[in-house]
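Dumping the structure here so I can ask a few things about it.
Here the complex is missing one protein chain, while the rest keep their positions.
Moving on to chain A:
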Amino acid sequence: MGKFWVIFVASISILLPFLCNSFSPETPTDRRVLVLLDDLAVKSSHSSYFNSLKLRGFDLDFKLTDDPKIALQRYGQYLYDALILFCPSVERFGGSVDVAAIINFVDSGHDLIIAADVNASDLIREIATECGVDFDEDPSAMVIDHTGYAVSETEGDHTLIASDDFIKSDVIIGSKKIEAPVLFQGIGHSLNPVNSLVLKVLSASPSAYSANPLSKLSTPPSLTGSAISLVSVVQARNNARILITGSLSMFSNRFFRSGVQKSGSSTKYEKSGNEQFLTELSKWIFHERGHLKAVNVKHHKVGETDESALYRINDELEYSVEIYEWSGTSWEPYVTDDVQVQFYMMSPYVLKTLSNDKKGLYSASFKVPDVYGVFQFKVEYQKLGYTSLSLSKQIPVRPYRHNEYERFIPTAYPYYGAAFSTMAGFFIFSFVHLYNK
């Protein structure tokens, strides 16, 4: 027995580093990232971005798309926590990776960054479509903006745009305001209106349109104005996060370093907003921010501490849950005032906002409705940028037991009196009737 115990402890201590490295509910931040490239030159031309990731502790694994050995999983276990596709022109992947494999990778809760570009391949378009965005059909189309372009030495064709139309969410793009506009050069995409999960993070200005800059515009462009999304994110129902953009060059060292001046604006920024924007966004994508967990769901009757297996109608009860947010290194208490609990049976019978103690503990007390059945404590918390919390705990509510009703009701005393006096009267009557003679 002792021997087994030693072996067990030893194996755990050997396995522990590996276990810690992998994605887990305890440390939601990704660790192992696979980067797929068309051309190894991208590794150096986009090195700032990759270095910032490496500095934050990510383990990047660069592979060429035609590498026959690339695989996302082995023996049913995923080898990576996230995937970066910096390969806009790939026609087919080497190894066992294909569209279905990538979608399965996301479906099992892993993150994905897709950077397309002009002349994006059908494969990349297909993956993007699966994620809920559609790149412009015209393969050579680019986003052109004749009023919101970035001022440069040459007049150019206004395909290098400076955009500052960010999503208003501190969780997604960081709480520090991004001052400088973001440089973008590439293909635009639109969001699938049916997909409610995809969000526009960086939007084109109303004057933008998507067309081939080299040819003359003969028909109205299919994508115009703020319908064009430059950068979009998706948070799937399983909290997998996806970043989709139509510009690979916006990640490049050149764009990171270059200054920016938006046309029509006199302010010239020394450095574009790309680095700050994309770094902050990658923190969100790789679950360093905006990841919530709820633990210690407890409920008990008022005045008791033990959790009850079922409640009676009209019981007073207390419900509590602890909610924490992942800060990238540790779990911090999540403080807000909009978490609600439902006492639910086909529809919410009780809907109550939980009060918190600033240390992550949320609690509420309420009275069980006068209805019996199988209820659920439900917390459905969906807030922009945060992972969704969906807790439900089943709890039956029973009616009164036969001996829990009041035995004597004061208002019924006349009836008791009537019954007993009738009995007494009948007894006396029988006695008199039988023995009178």
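Quick note on the criterion: a contact is a pair of C-beta atoms (placed from the backbone, for glycine too) under 8 Å apart; a residue touches a chain by one contact, two chains touch by 3 or more; residues count from 1.
Rule of thumb we're sticking to: contacts and distances are computed from a predicted model.
The UniProt record for the undisplayed chain lists the protein name "dolichyl-diphosphooligosaccharide--protein glycotransferase", from the options "dolichyl-diphosphooligosaccharide--protein glycotransferase", "Cysteine dioxygenase", "AP-1 complex subunit gamma-2" or "DNA replication complex GINS protein PSF2".
Only one residue from A:Leu79, A:Val99, A:Leu197 or A:Met345 touches the chain missing from this view: A:Met345.
Contact between chain A and the absent chain runs through residues 310, 345-346, 372-376, 394, 396, 398-399, 401-402.
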